[in-house]
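For reference, the structure discussed in these notes is given below.
The other protein chains are all here in position, but one chain of the complex has been omitted.
For reference, chains read A and B in written order, and residue numbers begin at 1 within each chain.
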Amino acid sequence: MIFRVLDPTPEKTAPLGQKAPRLDTLRGKTVGLISNGKEGSKGFFAHIEDVLRNDYGVANVVLRTKPNYSAPAPAGILGEIKSWDAVISGIGD
Amino acid sequence: MQLASRTYEADSIAAVQELYHSNGWTDGLPIVPPTEDAVRACLERVMMTPDQLIGIEPVRGLPIVAEKLAINAVMAGCLPMHFPVVVTAWMAMMREEFLMHGATASTGGCAVLVVINGPIRQEIGALGSFNALGNSDRATAVIGRAIRLCLINLMDVRPGAIDRSTLGHPGKFSYCVAEDEDDPAWPTLAEQRGLPRDASAVTVMAAGAPRQIMNEWTTKPEEFLETFAAEMRANLRHYSIHPGNYALIIPQQLREHLRAAKWGPRDIAAFIHERARIHRREWADVGKGAVVRDRGDSVYPAMQSADQLLVIAAGGPAGGFGAVIPPWLGDKSHAVTLPIGACVDCEPPPSLKGSLP
Partner (left out) sequence: MPAFGVMTTNFVSAAELMAKVLGMPGYTFAIIDHPVSSASDAMLRERAIVALEQGRGFLLK
């Protein structure tokens, strides 16, 4: 007896994103940090900011913390990204 | 009715099982082969077309269509009469306030508690009596299981993949309860949450495992409800201090004492809201002294307001037992109640408007 059965998965993949162009240097740039606010992230990002400024010559560091670490960053934070030169997000832990 | 899903052919039940298991499409248990006829029957029962949009999962922007819910429901063992509950539960889970991705991916390992109210319970034989939190009846077993299979197959919620649960709990196989509505004077959960009693409804809650309490040594509500409150205080100490939805399962014997004392769900919620709270310094008693710091006097209630308590009447007739079901993690996820058969709102959530093709 032949069983004809159906695929239970969406069968569609998300449309591919594209990589952004890279920077020549971090010196003088603005780097945005998007933190998920989990335990330890505050200290971690404080060090990230320090190292970016002192060792990489970054001019401005903006820290934004997501109000809910289990959800994607809200529109307000995403809207600010266009005023930055690069983004570092974390921490998946 | 034309279905869009890819089909596979297998020459035996055993071959079907191996096909689905090897693709990671099951919860580890055997599945019912989802044939086109079985899937069509579910869709006809809810009067939906296969491509009818149930909603859009917010994190990926992924459209969820009726056909795919039906395939997973059939696999779980659902008959067409169970399918309206599955669809409504899924729609409730897709509400932004439920936070489906967070709730189902988290290391916290919660499951989705599904509560059924209204006349549909009689139609499908969902009993809310003996063994209410276990394998009480076919309907609640398969509806709960359908939810898990949908998560596995439509959202990649597989252990080690999107599902990062460290431990999880057995509710992840199936966690569905029908309320006992035999007492017309006792407000059902759906009524507590604003719906009419004669509407069938589903409530979903991102929930930890149930903890059973027992108090058969008093008939005074303040005394046996204190036992429930103590279990909630233990959760605040042992698991998580964050306030959110808690569910209490109150079987018949304790409800009789409550009725005799003229207490209903509102009175229970007000009492529990007051009693279920701890001081931060209590963490030091359970090995968490490191995070008490200088905030030992801070008070942490289990709920920010009494209406966060879900009071559910269910369970067999004998025994001074009850259960406390704690939230996944505070109020990150909010319980959602929807009537069955309500208008399907297919608009993308506000956060995605404008970003979809």
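We take it that a contact is a pair of C-beta atoms (placed from the backbone, for glycine too) under 8 Å apart; a residue touches a chain by one contact, two chains touch by 3 or more.
Keep in mind that this is a model prediction, so the values were computed, not measured.
Engineer: Which of these, B:E36, B:E123, B:D156 or B:D267, touches the one chain of the complex that we don't see?
Structural biologist: Within the whole complex, the residue contacting the unshown chain is B:D156.
Engineer: Check each of B:R40, B:R138, B:R164 or B:H334 against the chain that is not shown and name the one that touches it.
Structural biologist: Selected residue, touching the omitted chain: B:R164.
Engineer: Using the document's contact rule, name the residues of chain A that touch the chain not shown here.
Structural biologist: So the residues of chain A touching the missing chain come out as 13-17, 20-26, 38-41, 43-45, 47-48, 50-52, 55-56, 81-82, 84-93.
Everything below uses one rule, namely that only the chains that are shown with their structure count from here on.
Engineer: What does chain B use to touch chain A in their complex?
Structural biologist: So the residues of chain B touching chain A come out as 3, 5-13, 15-16, 19-20, 25, 33-36, 39, 58-62, 64, 68, 71-72, 75, 99, 101-103, 105-106, 149, 153-154, 329, 332, 351, 357.
Engineer: Can you list the chain A residues touching chain B in their complex?
Structural biologist: 1-12, 14-15, 68, 70-72, 74-75
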